[in-house]
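Missing here: one protein chain of the complex. Every other protein chain is in place.
In order of appearance the chains are A and B, and numbering begins at 1 in each one.
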Amino acid sequence: MAIEATGITKHFGDFKALDDVAVHVPDGSLTALLGPSGSGKSTLLRVIAGLEEPDAGHVRFGDRDVTSVSAQDRGVGFVFQHYAAFKHMTVRDNVAFGLKIRKQPKDKIKARVEELLKLVHLTGWADRYPAQLSGGQRQRMALARALAVEPQVLLLDEPFGALDTRVREELRDWLRRLHDEVHVTTIFVTHDQQEAMEVAEQIVVVNEGRIEQAGAPAEVYEKPATPFVMEFVGPVTKLGERTVRPHDLQIVQEAQPGALEAMVERVVHLGFEVRAELLPTDGPALSVQLTRAEAEQLELREGEVVWVRAAYGPWAPEFRSSTKVA
Amino acid sequence: MRALRLTALLYLGALLVAPVGLIFYRTFERGVGAAWHSVTTPEAQHAFWLTLVLVVIAVPLNTVFGVATALLLERREFRGKSLLNSVIDLPFAISPVVVGLALILVYGRTGWFGDWFAEHGIRIIFSAPGMALATIFVCLPFVVREVQPVLREVGTEQEEAARTLGASPAQTFWRITLPAIRWGVGYGVVLSTARALGEFGAVAVVSGRISGVTETATLRVQERFEAFDPVGAYSASVVLALMGVAVLLFMNLLERRRKRPRAQTTTEGLA
Partner (left out) sequence: MTSASLRARPAIAVRVPLAGGIAVLYLSVIVLLPLAAVSAKAFEGGFDAFWEQVTQPQAVAALKLTLGISLVVTLINVVMGTLIAWVLVRDEFPGKSFVNMLIDLPFALPTIVAGLTLLALYGSRSPVGIDVAYTRVGVAMALLFVTLPFVVRAVQPTLQEADREMEEAAASLGAGPWTTFRKVVLPNLRPAIVAGGSLAFARALGEFGSVVLISGNLPYKTEVASVFIFGQIENDNVQGAAAVSVVLLLASVILLAGAGRFARR
């Protein structure tokens, strides 16, 4: 079920949360809405879900216009950042909720619930209450609950935001594998660019109520359409007037055309990577990311004077079209 | 701290505990038999029965009103919302005697609707319906004010989740919202009941205080006192006090279940 949102505008009082936004989500894909807090990404997701009504615009599921259809009838599965678990019901009853509402026969419900609990690895926990589960378990339950009614579309609103780093990484991985198995058109909202890069097939970058860019992770990273996208999706540093990626810079020992003279202020060892903080004689401070091998080869010392240039990426003089992955 | 503690305890003892304790003592001073007899006369029994009837009418009505209005105030935006909010608190601000007066002026013989009711043979004032209206008035805000903060705290996410899972508004309310607010509702019901049981001023004005007909338990206490029947007054008081203690215990029980700091709304009622 492909999703098409066109011309979506939404105000909250005077505040414009979404400004003529258009998004296309291919059938069966896994798309991330990526952006900072307050960018409108959650609002967009909720509009697609039917939890918010847009002031203008249309939402289509396949060839069905669902703009005026309530959340109840849209057939979306929705997962909330803080789980929205039904606290007074057991895990089993939570997962079964949608099926009970649809008055499915009892044995069918039982079978489906067990199937889902197995899918999310919560089989032994069926009769516990959400309060007895960890955050990660609660979110898995929420997912099972959303999937129980076989939604055409799965929407997740910062699903891992409330979890510890470790759990977050595990669930990220797990969501990806789940999607491979279940193949429901999925959209998730996140402010974590790494999460988006790792999980999604398509990233839609949202900022101040507008779409900045939509594309595959590699494309968004290497060919950012706007400065905002470049700064948000990956690390940046300044080379004179230009914004570049720290790993696209190269340090050389002698002057070269296009290179800037700079003094090494600090060399930071970050395991495999090394970050060199340089202060050019002319221009703002910048940082260069090198591998350990490269740093050793250069024998960088603090206080040393070196030259730095853009060797890779769109600014490199020898690479007009950026095909090299740093 | 010791001095403070002592002062506090002495104050509470002298003001609350000693007087109430004395009543229990005085009631049974002349033996349990005399006390028992006082509360089982036909008039006394009628008085307690009437009190209970009023509670059974006023509390459920105000509970339904309370839950609906709390939902309205916490889940909706509309013009005049803050006005509605303020009006709900009015029963807290009004002297019960004024409540009684107000009801007479509307439903009494010479009141606004007096003729209409007289023509249809319905008696409001000096009769149970008027007392019911008075009781409803004074208990009105309790459930609303207890449910509102709970609704606010619970938030809308569970309700939204239910909606995305296909639940209708009604299903969402019965299966998700109501269970989430049940302790707030319970607490509000307990407070309303206490208020209804203890109502005096408004029903005193509205009832005509006809013993055996329009006398509630609280009115009976005064009536027995003025009839120089201290045992009668004290024993009726003891029954009411025991009901009050039961209320206190319920309040305490529900308090702990609610798990939130008490007295977010300190606007408890006037009697």
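Everything that follows uses one rule, which is that contacts are C-beta pairs under 8 Å (C-beta built on N, C-alpha and C of every residue); 3 or more make two chains touch, one makes a residue touch a chain.
If you're wondering where the values come from, they're calculated on a predicted model, not measured in any experiment.
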| item | value |
| --- | --- |
| Hidden partner chain, touching residue among B:Ala35, B:Leu133, B:Val150 or B:Val189 | B:Leu133 |
| Of A:Asp55, A:Asp192 or A:Glu304, the one touching the omitted chain in the full complex | A:Asp55 |
| Subunit B residues touching the omitted chain (full complex) | 1, 4-5, 7-9, 11-12, 15-20, 22-23, 26, 65, 68-69, 71-72, 75-76, 78, 84, 86-106, 111-112, 133, 136-137, 140, 156, 159-160, 162-163, 169-170, 172-174, 177, 191, 194, 197-201, 204-205, 217-219, 221-222, 225, 233-234, 237, 240-241, 244-245, 247-249, 251-252, 261-271 |
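The rule we apply is simple: only the chains that are shown with their structure count from here on.
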| item | value |
| --- | --- |
| Between subunit B and subunit A, distance of the C-alpha-averaged centres to the nearest whole Å | 54 |
| Subunit B-touching residues of subunit A, taken from the complex the two chains share | 49-51, 70-74, 76-78, 80, 82, 84-88, 97-98, 101-102, 142, 145-146, 148-149 |
| Interface residues, subunit B side, partner subunit A - complex | 157-158, 160-168, 171, 175-176, 179-180 |
